[in-house]
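Sharing a structure here in structure tokens format.
Heads up, one of the protein chains got dropped from this complex, but the rest are sitting where they should.
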Amino acid sequence: MAEILKFENVSKHYSNGVHALEHVNFTVNEGEFISVIGPSGSGKSTILRSINKLISITDGHIYLDGVSVSQQKGKNLRELRRKVGMIFQNYNLVYSLSVIQNVLHGCLGYMNGVKGVCGLYSEEDKKKALALLEELGMESFANNRASDLSGGQKQRVGIARAIMQEPKLLLCDEPIASLDPSSAKTIMDLLRSMTSKRGIACIVNLHQLDVAVKYSTRIIGLSKGEIVFDGAPEALTDERIERIYGTSRENLMIGASAND
Amino acid sequence: MTKKISLGVAGQKKMYTAFLIAAVILFVLTSVYTNFNPMTLVKNGDAFWSFITEDFLPPALPKASRIPGVLSSVLVTLALALSATTIAAIFAFFIALFGSEKVSPFPKFAKVVRGFATFLRNIPALVWAFILFSSLGIGTGVGFAALFITSLAFMVRAFVETMEDVSQDCVESLLAVGASFPQRVSQAILPSCLNGFLSWFLYCIEVNIRASTIVGMVGGGGVGLTLFTYIKGFQYDVALSIILLIAAMVIVVDRITGRLRKEISK
Partner (left out) sequence: MERTIGNSAAAQNVSKKEAKISVGCNQKNRFIPIFMTGTVLLTMISLIYLNIDWLKLASRVPQIGEVFCELAHFDFSNIDQIFSSILETVSIAVLSLLYSLVLGIVFGMLAARNIFRIKWLSVLTQSVFTFLRAVPTPVWVLLMLVCLGMGPEAGVAGLCVHTTAFFTKSFAQSFESIPDETIEALEATGTGRISIFTNAVLPAAFSQIVAWTGMRLETNFSECAVLGMVGAGGVGFVISRNLQSYEYGTAGLAIVFVFVIAYCIERLFVALKKKIAQ
């Protein structure tokens, strides 16, 4: 399997003295579905945002498809970013635009000049966007305003926008943290099926340990900016969970510990 | 650190007392300094009252030949306020794009832009008018420039705040998509912030209707200048009807902007 992403000794120190990442090393291969878990403030979000340089790292190298991310600027950076789709906790849609316009934002990275600025998308792109919405069960909402959707529907639009980019890698920053359990399940199922169908590698930040274990092919555990676990979900023993979260497994499950 | 005041009732009581004490101290200090005694107002009450009843009432119309001039001066004031605000709003939009660290393509300059706006804004419009009068001479054009400067500075700040409140999230998502700066502006910032921008624009119109009357008084032309001329000429009864005219103008404009604001936010 081809290697898509490589972290080489990456560190990130914020100017206020916080060390968000310390000597992080890992690689991601095509088709992997990786969950990044860890307590709040352990650097999950920093890892994700450093991959597409929404945050610049202080030390080390990140190679995306063999290209070093930290040296990219301007046009090259934009071309690099469009290989990486991203899904956000707060959906980050433009709520005053229609659903399909939000999906079409995914192809802005491929457009140049006046067309991109004015939002004159090609008919082919529009068809593709509609097909994606249909795949996500959202085709009847295409011309609705994005602000009128429910949380789960907004996140589906977020997924469509990211897939629209034809990315090689999908980053999901707490995609289900603002959703109710049933929409959360729909979103995770969709993420899993859409990425495996297209062979897109996916990195998901998660708070829910059980979700991470159920869906991912590999789990990375972070604690205070360092990787303390990297392996298959089956290898995630209680002892290792305690090492990640600094507390036992029972304390992480709200009333669900009896079930497993 | 000492113990923090909680939001409980006790904390509020403390704030009460602090506020009251500060108010009383300030009251005494300023009263002594300015030598202001409300009793003088009461003592002069009779003279004051007779002045109002004899000199101001009843309001009189200006000479018939002057009426068209007065009405056109109202139009000048309205035109001045509207054109200065609109043009300032267009400039403010482009400047505001560079005034927010989260949106601007050159985040390092954002502070400079905001600092410049703060400087322009914290000097009152009338002071600007005077500075410009002494360099450009008297006239409507200078009134326009003075209004333009203050509304520009005000709207830059308001627009920057709106953008940081509303469009930070979607700007981030478009960054991740690989969109260029003009694309981010037209596809994320503009659609999500337009309502906010327009609402600030309407507020600025309301402020500028008043400000353009004042700027007119010192030489910018318009109804302010007309009023000033009548007061200087001791024609107080005519001045009163002009004041009524100004009040009517302001109230009508406020009503219209209020209505427009409702329509826009629908």
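Think of it as A and B in the order they're written, each chain with its own count starting at 1.
Just so we're on the same page, a contact is a pair of C-beta atoms (placed from the backbone, for glycine too) under 8 Å apart; a residue touches a chain by one contact, two chains touch by 3 or more.
Small disclaimer: the values here were computed from a predicted structure and weren't measured.
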The one residue from B:Phe27, B:Phe94 or B:Phe109 touching the chain left out of view is B:Phe27
Missing-chain contact, candidates B:Val70, B:Ala96, B:Val113 or B:Ala145, resolves to B:Ala145
Which of B:Phe130, B:Phe181 or B:Tyr203 contacts the chain that the document leaves out
B:Phe130
Identify the residue among A:Ser11, A:Asn29 or A:Asn144 that touches the chain left out of the display.
A:Asn144
Identify the residues of chain A touching the omitted chain, counting contacts across the whole complex.
79, 97-98, 100-101, 104, 107, 110, 119, 121-127, 130, 143-145
List every residue of chain B that touches the chain not included in the displayed model.
7, 12, 15-16, 19, 23, 26-27, 29-31, 33-36, 38, 40-41, 44, 48, 51-52, 75-76, 78-80, 82-83, 86-87, 118-119, 122-127, 130-137, 139-142, 144-145, 194-195, 198, 210-211, 213-214, 217-218, 227-228, 231, 236, 243, 246-248, 250-251, 254, 260, 263-264, 266
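What we mean here is this: only the chains that are shown with their structure count from here on.
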In whole angstrom, how far does the Cα centroid of chain A sit from the Cα centroid of chain B?
45
For the complex, give me every residue of chain B touching chain A.
167, 169-170, 172-180, 182-183, 185-188, 191-192, 194-195
Of chain A, residues touching chain B in the complex:
52, 54, 77-82, 84-86, 88, 90, 92-97, 101, 105-106, 108-109, 111, 116-119, 158, 161, 165, 171
